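The structure that follows is given in the form of structure tokens.
Note that one protein chain of the assembly has been removed; the remaining protein chains are unaltered in position.
A and B are the chain letters, set down in written order, and residue numbers restart from 1 in every chain.
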Amino acid sequence: MSGHGARLLGASALTLLAWTASAGEIPPAERRSGYDFMSRETRAMQDDDTVNPGMLGVLEGGTLWARKTGTAGRACADCHGDGRASMKGVAARYPAFDAALKRPVNLEQRINLCRTERQQAPALAHESRELLALTAFVARQSRGVPIDVAVDARTKPFIDNGRAAFYRRQGQLNLACSQCHDENWGKRLAGNAIPQAHPTGYPVYRLEWQSLGSLQRRLRNCLVGIRAESYEYGAPELVELELFLMWRARGMTIETPAVRP
Amino acid sequence: MDRETSRRAFLQAAATGLGLGAVITVAPAHATPEAMEDAIRKIVGSSRVSKGRVKLELPPLSENGNTVPLTVSVESPMTPADHVRAIHVFTELNPQPEVVSFRFGPRAGQARVSTRIRLATTQTVTAVGELSDGSFWSASAAVVVTLAACLEDA
Partner (left out) sequence: MSSALVNVPPRARRGEVIEIKTLISHPMETGYRRNQLGARIPRDIIRLFVCTYNGTEVFRAELHPAIAANPFLVFSTVATESGTIAFQWTGDNGLSATESVAIVVD
């Protein structure tokens, strides 16, 4: 296990050197979580598990984790045991490459793959309460763990696709993600501070949504916001962008469930 | 899952679709300061409402009107002879003026409650405290409400 880890670390270090910073890319030491751009009150909502509304989802996810389901009559716990131990670090590595599908999958897709293939249960709908709760429960177990998505020959092409999407001008406003989130972070847009767009706390309780929501929901919001073509939930373009954003946030710690305006 | 569509998001999308460019925001029908006065009257009747004794804590600027933290308290020994009976919270520009009423007795120990409220727009929030001696006291606080920059469409 340690040998595999060492190989990954070596690979990451090499690719870090190989991928020199693009124009405007935030230097790693200057990266800050969206948490830093929020008001004191909103931060207080996130800091305390007894007041964080996202914890309601984590609580529900814990219940679903133990519930037998599907024609296989199996619970997540039957294979994975106590999720609080077995799921530590998992969310920090997602999206991750799926060998069978030959492409990366995000955490929601991974959960649904388990449901359909191992539990013989129907996949949970995107942004459904149950899927958000299970994802929040799993991701919560990585709180404090540094983001570390695999960078290797298999994942590099997908990270590159996501990176290209991040720097590409698009939509009626002809804006690239990088123009707000690399070059104008910290400045204000219609009363709210522009964050650097690191997905450190997903699923996130967004005050605007009044509920938990996934990173893909947030990306679709952004695309609509810049009047660009959005993608369907689960689209490869969204997963590639997720993967790139997680790579861009490498080393930053998971905060799930985060609270954001 | 039904996707919520706020009026402002729907109208903004419609306006852009029509090529009007400008964002038309029509606020939902809302109460007026007069409606708030009426709502307060219903609680206090003909009694006088004096300023003071009530402490209302709200952030002066809220990042999102959907969830605004509020704490309200009244200094009181909370004994059977001298305690706070209730605290009522009102707004002047939400669709309806009543927000919440808290009811206490001596077993509360202290008259202090925190919650999260919705504010439809920048406005003043008023809290009215009712004491066991029948007197009414009030405090107000103004909140500026900003909206999220990238609104969601269905």
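Convention: contacts are C-beta pairs under 8 Å (C-beta built on N, C-alpha and C of every residue); 3 or more make two chains touch, one makes a residue touch a chain.
Note that this is a predicted model, so its numbers are computed, not measured.
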Hidden-chain contact residue, picked from the options A:V51, A:A123 or A:L175: A:V51
Absent-chain interface as seen on subunit B, which is shown: 2, 4-7, 10, 28-29, 66-68, 91, 94-96, 98-110, 112-119, 154
Residues from subunit A at the interface with the omitted partner, ascending: 50-51, 53, 55-57, 59-60, 63, 210-211
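Everything below uses one rule, namely that only the chains that are shown with their structure count from here on.
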Centroid spacing, where centroids are CA-atom means, of subunit A and subunit B in whole angstrom: 35
Residue numbers on subunit A that touch subunit B, as the complex places them: 38-42, 44-45, 125, 127-129, 189-192, 194, 207-210, 220-222, 224-227, 261
Residues on subunit B engaged by subunit A in the complex (per definition of touch): 1, 16, 59, 61-64, 66-67, 69, 146-153
